[in-house]
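A single protein chain has been omitted; all remaining protein chains appear in their positions.
Showing chain A:
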Amino acid sequence: MSHLLRTAFIPTKPPSLHHHHRSPVLPNVHTTRPTIRFAPRSKIREIFMPALSSTMTEGKIVSWVKSQGDKLSKGESVVVVESDKADMDVESFYDGYLAAIIVDEGSSAPVGSAIALLAESEEEIAVALEQAQKSAAPEAVAAAPAVTESVVSSESVGVEKQKKVAEQVVAPAIGTAVHPASEGGKRVVASPYAKKLAKELGVDLRGVVGSGPNGRVVAKDVEAAATLAATEVATASSDNAAAAAALPGVKLGSTVPFTTMQNAVSRNMVESLAVPTFRVGYTITTDALDALYKKIKSKGVTMTALLAKATALALVQHPVVNSSCRDGKSFTYNSSINIAVAVAMDGGLITPVLQDADKVDIYSLSRKWKELVDKARAKQLQPHEYSTGTFTLSNLGMFGVDRFDAILPPGTGAIMAVGASQPTVVATKDGRIGMKIQMLVNVTADHRVIYGADLASFLQTLAKIIEDPKDLTL
């Protein structure tokens, strides 16, 4: 697990929800509609962020009314911009084609900076696109990371999900939507939300197996397909740090500069080489945990929260495993147990933190986790929500990975890599052969402060908690 992020990386994308309106000072809105200013550059014009009020220094793109390639006529609304006062439709001053969008929905740009390119004719769209890539690409990528990240966390360590993923891997990619009216895959029947999600996650609906009524594609099918795509990416590239925005749309043979997030990951990974680490693994039986999960799943409890809770309870008894050594001369017994959980995102990953996981009850913890994941998706995590972890969990079980090891994030004492829990044939104590669901965990720790016996006894405690999980719901 080399793609861990421990950084003060701050999402460059501001909150995109409409509820945030920061400076409601002046209520009045101009009665005439603003029009976009263009700067002629051959026959391709730049569309600038307009100044919608005298106090406006930057504007946020609420939505693009037109899509790339759309024809525009003079006076038509092109984009909705949120200024410090209100959302306003901005109209085009010229006829032409919206060739390239430089600043995506939800992102901000200073007044006067280019937000899109307008081509005069259809033929010039390609030229404009090239120009957009040449001049604005690195900047645009940094300023507006694509909205398409799939959050990969362990919502189910159970077998079912793995089976499903496996099925999807086997399934052929085209024309698999089984539907009476799909006309042999020519037509895709997908629910409104599934379509919306597919657009957001960049999933091609034609290759998605529908599990809804009559073989309809529903939201969870699209989510599964997006996870699958992420899996393929993960397996295709063993060097996770370099596994950048490799979702559909990668141009082979191209060299791509690091994004802010990738830079941060790279820095941390190199820094981690200065810490002497070692690993200890353990096999834990999860039948009881799975049974418990099934029972309280309906109350919104997630597997991630259960694992975090179990880990936190084990850490209470082994404070040294929750310690950290920063200067090489001393180490700190951390006062709270904050479990960071690695979440893969398009172009990197982030580690939302469940604070005081030992003290918070499992239901609140699950809610908190859901909230953190939502925030991570929206790139709204605050620094304290991803940088205060004292112990890290990384789970690749949902991909069917049975074992792996993780790189220790600088500034923490240990990280635990969790594999898939799967049915295993075991010899029981009474000499019989039995079937148990088991998972492999592998802890990487800083040997300057944490020794083999520490980890061993920590893992023994953890196994006990997971194998008899009644304490988790207290």
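Everything below uses one rule, namely that a contact is a pair of C-beta atoms (placed from the backbone, for glycine too) under 8 Å apart; a residue touches a chain by one contact, two chains touch by 3 or more; residues count from 1.
Following the convention adopted for this analysis, contacts and distances are computed from a predicted model.
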item	value
Identity of the absent chain, which is to be given by its UniProt protein name, from "Dihydrolipoyl dehydrogenase", "G protein subunit beta 5", "Large ribosomal subunit protein bL19m" or "Phospholipid-transporting ATPase"	"Dihydrolipoyl dehydrogenase"
Option touching the unshown chain, where A:89, A:223 or A:356 are the choices	A:89
Which of A:68, A:113 or A:191 contacts the chain that the document leaves out	A:191
Candidate in contact with the missing chain, chosen from A:43, A:367 or A:403	A:367
Residues belonging to chain A that touch the chain removed from view	17-19, 21, 24-29, 31, 62-63, 77, 80, 85-87, 89, 179-181, 187, 189, 191-193, 195-196, 212-214, 216, 218, 299-300, 363-364, 367, 370-371, 374
